[in-house]
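Working notes, structure below.
Removed: one protein chain of the complex. Kept in place: all other protein chains.
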Amino acid sequence: MLADFWILMVERGWALALLRGGAVTIAIGLLGMLLGFVVATPLAVLRWQKVAVVSQLVDAYSIVVRGVPGLLVIYLLFFGSVDMVKTVATTFGYQDSVDNAYPYIVGVIAIAVISCAYSIEVIRGALQAVPYGLLEAAKSLALPTRITFSRITFPLALRLALGGINNVWQMTIKDTSLISVVGLQELMRTAAIAAGITRSPFLFYCIAAALFFGMTAVSQTLFSRAERALNRGFGGR
Amino acid sequence: MNEVLKVHELTKAFGSTNVLDGISFRMKEGEVISLIGSSGCGKSTALRCINFLETPTSGQIEFMGQAISVSCNKRGESEIVNASYIRAFRQRIGMVFQNFNLWPHRTVLGNVTESLVYVLKMSRKQAEEVALSALSKVGMASFRDRYPHQLSGGQQQRVAFARVLAMRPKLMLCDEPTSALDPELVGEVLKVIRTLAEEGATILLVTHEMRFARDVSNRMIFLQEGRLEQDDTPEELLRNPATEGVKRFLSSVMPASA
Amino acid sequence: MNEVLKVHELTKAFGSTNVLDGISFRMKEGEVISLIGSSGCGKSTALRCINFLETPTSGQIEFMGQAISVSCNKRGESEIVNASYIRAFRQRIGMVFQNFNLWPHRTVLGNVTESLVYVLKMSRKQAEEVALSALSKVGMASFRDRYPHQLSGGQQQRVAFARVLAMRPKLMLCDEPTSALDPELVGEVLKVIRTLAEEGATILLVTHEMRFARDVSNRMIFLQEGRLEQDDTPEELLRNPATEGVKRFLSSVMPASA
Amino acid sequence: MNLDIVTYAIPFLLVGAKTTLLIALFGIVFGFPFGIVVGLGRGSKNRVLRNICDTYCAIFRGTPMLVQIFVIYYGLAQVGFIRHNPVLWWLIGDGLNAAILAVVLNTGAYTAEIFRTAFLSLPKGLIEAAEACGMSPWHVFTRVKFPLALRQALPAYSSEAAIIVKESSLASTITVLEITGYAKRLMSETFAIMDIFIITAALYLAINVVALTALKLLERRLSFVR
Partner (left out) sequence: SAKDGVLRIGTEGDAPKFSMADPSGNVTGFDADIANGICAELKVKCEFVVQTFSSLVPSMDSDRFDVIISGLGITAERQKKIDYSIPYATTPLYFVAAKDSPLAGLKSVDEIEKAIAGKTVGVVTGTTYARFIEKQMKGADLKTYDAVTQLTADLANGRIDAAFEGSPTWVDFLATPDGANFTKIDVKIMAMDAPDVLGHGMGVGMRKGNTELKAKLDAALCKMVDDGKVKEASMQWFQDDYTISCKK
């Protein structure tokens, strides 16, 4: 039993493949999440301030992207653009490097597009929950809008948003499995291939789950720490 | 003396109810004016309109020679002329809120230094010095590292007052700045306000404490249901109430001095 | 007359700072006691300890013959004996908060009926009647369908008062119930409190308005830095301050009556 | 897009949509209260209860739902005790029941996190006001805590609802023929991958637009100025 496991994981190299898949997952998940969050914040602010037209557009974006399966977003992004990108790349003579890098780029962008839609809702909800009087205080002191946002609104909203962001992150890291359709061997796809070939689906899916669990356990401690830091000034509860 | 504030025909309606009904008055440099009137007569709303936290329905506010006016357009919406002045106004107009509005995630010191650093562009060190001197004026310097929720009501109010004080605004709008303070501290605040006025600040305050109002202010303005009923020196207003409303209000206030 | 409340050696510390330092006093049925003292001396904390919103560090609260006591165990944690009484206490003890704490998602009427329906188990119709009569006692009946954020400070305070009033509690704890009210309304509240006391309610209130305190209360308790310095009739306390602290406090309060 | 394929595929996919709706509906109806209870458990003073709820959330949020559904459907089915216990076997023996169970357990963990932070962020004073008038813990919860927390949580929860609808597609991996199950079959039959995929996505979008708009309207109705 243990010997079988050893052969499977080490001699046939699945352990390394799984780790490599895990690295792809982390890299794409992290970059996608960060990019999504960075874009989501200003969009959520526009939505929160009910800026005409923009706010409707943001709403439409968030409803559509949250409403369709993530796979479609990736399909459309990838298969919708790959021809054009290829033509451009070939013209400029970078075909090979683009061929290799493009799935990663699309992967990150697709994950960002998806996580962004979810982040917008989380941040908007948190912004709405910040007591208005506290912002009036900042206004009346003539704090510049940017400062008000970065020093008052954002920290207060972040405290309220943290749980939601944590949820989006946990979801995003697992959504990276969708990018396997562009040919990236991330963790889940590696596990699926291993499961199929070795006919031990349980073993490999559980290993994948454990690796995911390990990643989220690390992020969870970071989130817990952030939560404690942001709760300063609100009294223990 | 210079005219600091000119409020002209200020009107504010929430939905269909008029809360302010064409209020006009002027304030000169160094003047202290008390805004008095019964609960819900529009005092807080008036203050909030002056620095445009609330957009007036119509009227004009002139501060230090710059005027922002609001008029009703055809579709019944308020239109602000010179909205770009609003920030300039707010930089030199301080406001103490009726419910304090301290930032819960910043310490006492942080609440005060914030605007010093980011509006007056002081260095952090200088800001802390200024903040501490403002805090010590209201006896709160020793609480510098507490968070607002660790303070009593009166302590929070004093921090809110110091937050504005530290900015040395040209005009201070104080919404019941002593409501949660004991008489001893009220006296302290009174002293601070007097000093400020002597140094050239102009102060418009809402208060229910007639004694305090009388002691501190050059003029008193009485509001009733959004209308300005009387604008006089304290002595005059207390001796010769102009309308029935003023008289009735005062009779319940100062039975002794009537 | 029955004894309603007995506070025995009440102590409360936040971290290492003692905010209440062994306070003891008693209240008889129909008595009105004013708790006075400078800002931050522990008045609010004392009220909050009586209905266990704040767990005292040690001491005993006896209400209507039932006692809850708190003692420090070996690990330095507070241990409450008879914690199961707490809800029974709270059902018959009303509390008006210093910062109102109205529920923002309920209308004025909803804020008042809530506890009538869910604590006193009244029918909704009956609850509304009771609520409206309480609201009209403080002049807020016509605001029944407004939400708290649509009210002025004084109006919110009156709703908070009515919310407790409607429950007809045996003991009312009022934390500066008139701080945002104009003198006319303070008079109204004074009348309401007197009527309540005559009907057998017992009232413990925190206030900074000495005149109000003197007019309304049977006894006044002066706190200083968490210690009870004097517990006397208003006349006695005003005439013969027991300690230096009381004397200094009063001198700044009533320069006229001194 | 090929019209033949559209007209061929849609009837199948509509049949699947019924199952999708069924799973999502059960997922929300059971998952929502379940999540709130777990969320409360995570904020409880009882350390054992708190740890149990924390662990549950960590596991169900920390692992892919695909694995969860596999473990529930294929994994538990290998346990003899479960196979011979009629109630348990009813719960996981049937693909649809197992899918609903998995969705409820999964969404419960996410919902718990949303509500835990919502409860945590409630202004203390408002709860004290309810406690001070002697309300029972149940009424403090239903009358004050929950309504306030719900308003705070709705934007994030609406996302969770959309996720439930979409995650229900994993039921296809355990033989349940909901939208995705039919879609997979149709795709392998016709190889019109993109066409069928887009129709499928449109169906999910339609369901979610209804759900998200409904929640948005609810949010607007419940909103108040802070």
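Order of writing sets the labels: A, B, C and D. Residues in every chain begin at 1.
Criterion: a residue touches a chain if its C-beta (ideal position, glycine included) is under 8 Å from a C-beta of that chain, and two chains touch if they have at least 3 such contacts.
Fair warning: this is a prediction, and the values are worked out from it, not measured in the lab.
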Full-complex contact with the absent chain, from D:C57, D:I72 or D:M187: D:M187
Identified contact with the non-displayed chain, of D:R50, D:R83 or D:K216: D:R83
Selected residue (touches chain absent from view) among A:V88, A:A101 or A:I197: A:I197
Identified contact with the non-displayed chain, of A:R66, A:K174 or A:R189: A:R189
Touch residues of subunit D, complete complex, unshown partner: 2, 74, 77-78, 83, 93, 95, 172-175, 177, 181, 184-185, 187-194, 197
Missing-chain contacts mapped onto subunit A: 12-14, 16-17, 75, 78-79, 82-83, 86, 180-183, 185, 189, 192-197, 199, 201
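The working rule: only the chains that are shown with their structure count from here on.
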Gap in Å, rounded to a whole number, between the CA centres of subunit C and subunit A: 51
Inter-centroid spacing, subunit D versus subunit A (mean Cα positions, whole Å): 20
Residues within subunit C bordering two or more other chains: 99
Multi-chain contact residues (two or more partners), subunit A: 133, 159, 235
Overall pattern in which the protein chains touch one another (line/ring/star/complete/other): ring
Complete list of chain pairs which touch one another: A-B, A-D, B-C, C-D
Subunit A-touching residues of subunit B, taken from the complex the two chains share: 51, 53, 87, 90-91, 93-95, 97, 99, 101-107, 114-115, 118-119, 147-150, 163-164, 167
For the subunit D and subunit C complex, residues of the former touching the latter: 123, 125-126, 128-136, 139, 143-144, 147-148, 151, 222, 224-226
Interface residues, subunit B side, partner subunit C - complex: 14, 36-40, 43-45, 98-99, 150-155, 158, 175-176, 179-187, 208, 210, 248-249, 252-254, 256
